[in-house]
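These notes concern the structure reproduced below.
The complex appears here without one of its protein chains, the remainder shown in place.
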Amino acid sequence: MPDHAIHGIIGYTITPFDDEGGLDLNALDLTIERMIDAGVHAIAPLGSTGEGAYLSEEEWTAVAERSVKTINGRVPVIVSVSDLTTAGVVRRARAAESFGATAVMVLPTSYWKLQEDEIVAHYQAVGKAIGVPVMLYNNHAVSGIDMSVDLILRIVDSVDNVTMVKESTGDIQRMHQLYLRTDGQLPFYNGCNPLALEAFAAGAAGWCTAAANLIAADNIELYEAARTGRLKDARASFFRQLPLLDFILKGGLPKTIKAGLDIAGVPVGAPRLPVKPLDEAGRARLSAILETLN
Amino acid sequence: MPDHAIHGIIGYTITPFDDEGGLDLNALDLTIERMIDAGVHAIAPLGSTGEGAYLSEEEWTAVAERSVKTINGRVPVIVSVSDLTTAGVVRRARAAESFGATAVMVLPTSYWKLQEDEIVAHYQAVGKAIGVPVMLYNNHAVSGIDMSVDLILRIVDSVDNVTMVKESTGDIQRMHQLYLRTDGQLPFYNGCNPLALEAFAAGAAGWCTAAANLIAADNIELYEAARTGRLKDARASFFRQLPLLDFILKGGLPKTIKAGLDIAGVPVGAPRLPVKPLDEAGRARLSAILETLN
Amino acid sequence: MPDHAIHGIIGYTITPFDDEGGLDLNALDLTIERMIDAGVHAIAPLGSTGEGAYLSEEEWTAVAERSVKTINGRVPVIVSVSDLTTAGVVRRARAAESFGATAVMVLPTSYWKLQEDEIVAHYQAVGKAIGVPVMLYNNHAVSGIDMSVDLILRIVDSVDNVTMVKESTGDIQRMHQLYLRTDGQLPFYNGCNPLALEAFAAGAAGWCTAAANLIAADNIELYEAARTGRLKDARASFFRQLPLLDFILKGGLPKTIKAGLDIAGVPVGAPRLPVKPLDEAGRARLSAILETLN
Partner (left out) sequence: MPDHAIHGIIGYTITPFDDEGGLDLNALDLTIERMIDAGVHAIAPLGSTGEGAYLSEEEWTAVAERSVKTINGRVPVIVSVSDLTTAGVVRRARAAESFGATAVMVLPTSYWKLQEDEIVAHYQAVGKAIGVPVMLYNNHAVSGIDMSVDLILRIVDSVDNVTMVKESTGDIQRMHQLYLRTDGQLPFYNGCNPLALEAFAAGAAGWCTAAANLIAADNIELYEAARTGRLKDARASFFRQLPLLDFILKGGLPKTIKAGLDIAGVPVGAPRLPVKPLDEAGRARLSAILETLN
């Protein structure tokens, strides 16, 4: 795949709220600095983890602009610009580009199920509206839409700047097909945390993970072992991280990552209701897991 | 079940747009008058059919206010007030009550999967905020959340004004359990069009349907046959309607109902992108089906 | 549908075993007499309930022959002749016909998933081998094969003596399609106990049920109410039976029906291992449910 492609550990930011439920952009800066200091290869604001779907348009814009400014070119920035309407995605994609995003990420979310032609047109609209690359994001668990490998490749073929694919279904066979059918030339990224070892084994260019807020060094260690072909080291690193990866997947990312940051001394507030903060038993379990990793 | 409960055919409005994609409230009035003239027993604006999820807050408010005003007490009005955040639902529920809604309908929609406690708290928040009844709405196909019968009854038990349940999973066994476990005292409503016959057979208080925009007289005929225990008439009426009910379910309600209204001479514009208007082949098929019904 | 079609309550026999695990054909006779005395409209030996899949070839033959002989033409007999191999089904179908069966029932069971052509050929082989009608049986929960309505109608069209369809998926929409696409001319039978009310509402010709071993009078009452179009009576009868119907579905038919017969004073032995007899808590619950029905 092309040398300039984004690769490695792509850390997903949470969106911190203050006690009144408003944005806490200073805390956002802190979480960004933590990940850059730890060595992540790219940062992705406003994704699923970033509660992008729960923000008002003004809040979304403020977080996008601040994130790009704080990162300030030190690593690539992939801004999630998903919205229920095509018009909304186009508006957000243009804003992200204007702030200086390296790329944007688009998950087709929809209340009403979409036909394939509707999804292709959705990507065409956003692709045409901007000049930076688009990362196609497939995650039916949060979006209700499951794009087949056929559909993904159709979109990649028909929209010039859709050049990367983030696969979060957790089905390794999808990655196999993406690899086989493009002779390994299409960069794909894993968004299912407990699949990190196998995704790298199957040739994933990167791992999109909110875990980098808490254990970026471990995430990077796994990536480096896999990249340099040291399978046993990769396996050992993976199984050490797996209890945490399972925990954040099952518990929900905003809830568990926010609790983990609080445990780590970086208060970032609660998720937005109806999502509640992690309860006491969950926090105790998370603390215990984190202690095994440091 | 209580005499005063809403019953019969509850017609769901679409939300008309003009050529620029803005609201067309005069067309909304027309669709409301059509259903009232045809004899529906209640009207429900801003549900799934009404593209409530695709509207801005200002648009949502305008449609809610206008709908209640146009209906003007001639039939009960159930306004859908669903939103991704609890704060948003509370805001909309208060607005609907202030406009004069008979009841509100709440579908827990969420990007991140919710735990049962979070769903209960969501209903408690809205229940406490208003004085009118709440219709709980279960429809995982559009919301991504499937509430079990256990959870539904827990909510009904713990929130005083949650007094009605709309079941749209299409699983008749859920209705059986709702009936059995409340001795038939909890009014439940069917939201799965091709289940209309069986839902009435199983004791449903009503049928929530967007089909009433197109074939309200048939919908009412089925209800009356079932209500008066004439099974053979109900069956004959149902099978006559079934091709249309299947068609609108598979095609998506806003898309097919808007096309059907256009065919009937009531132009209401296109759905919001990424949902496209019904294509030509679909329109031809829909016209053919509608002709068999008139 | 044709006047001569089998209709009403089709009682499924269990296969009684003695203390050593061998066949107890005298007990089989008792269970058959009970159902005939109660007024069932047909009897079906060796189905899922009859543990046909767990018998040796000699045992299967003995039960088939004895059942037909005991029934002795008093009601139609539908013998289940399913087997993993096509050769086995043909052999059993010929045996059943030679004993005097009114019809045979065939469920395509397979270890390896079958393609549609293979299933069609399977039915063609058995259809050609015998002169009596074949009831096609669809039940993926036990067979691992789910036949679509398209496939079922293709088989009905291509095999002359496949003239009846037993649908046990519990999906009422399948029955709707069978009805719509044959103008109500293809007799279909319901094999999902908790769907009995709705299947009759949708026009099912009969109800295939092992419950007739325990509550045949109630089963018949529901059928008669539905047949004569008395919807409210049918609903009341159904909801009274529903706790039992749910219990036997969830518990497994051989296990629960054998326990129920034992409670009723007709000892029929245990199911074959690995299926165990109903445990004590289950027996207590079953006794309590049965008491509400008498």
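Letters A, B and C mark the chains in the order given here, with residues in each chain numbered from 1 onward.
Note that in this section a residue touches a chain if its C-beta (ideal position, glycine included) is under 8 Å from a C-beta of that chain, and two chains touch if they have at least 3 such contacts.
Note that the structure is a prediction, hence the values are computed from the model and not measured.
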Displayed chains contacting the withheld chain: A, C
Full-complex contact with the absent chain, from C:Thr31, C:Ser48 or C:Gln177: C:Ser48
Touching the hidden chain, out of A:Leu197, A:Ala259, A:Leu273 or A:Leu286, is A:Leu197
From C:Asp117, C:Asp183 or C:Glu291, the answer for touching the chain not displayed is C:Asp117
Please identify which residue in C:Lys69, C:Arg154, C:Arg272 or C:Arg285 touches the non-displayed chain. C:Arg272
Against the chain that's been left off, what residues of chain A make contact? List them. 170, 172-173, 176, 179-180, 184, 194-195, 197-198, 201-203, 226, 229-232, 234-235, 239, 242-243
For chain C, the residues touching the chain missing from this view: 21, 48, 51, 53-54, 84-87, 108-115, 117-119, 121-122, 125, 141-142, 144, 252-255, 271-276
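In this section, only the chains that are shown with their structure count from here on.
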Under the touch criterion given at the top, what is the topological distance in steps from chain A to chain C? 2
If more than half of the interface residue numbers appear on both sides, call it same; otherwise different. Which is it for chain A and chain B? same
Roughly how big is the turn, in degrees to the nearest 5, that lines up chain B with chain C by CA atoms? 180
With contacts counted as C-beta pairs, which pair of chains has the highest total? A-B
Between chain C and chain A, distance of the C-alpha-averaged centres to the nearest whole Å: 52
Do you know which chain B residues sit against two or more other chains? none
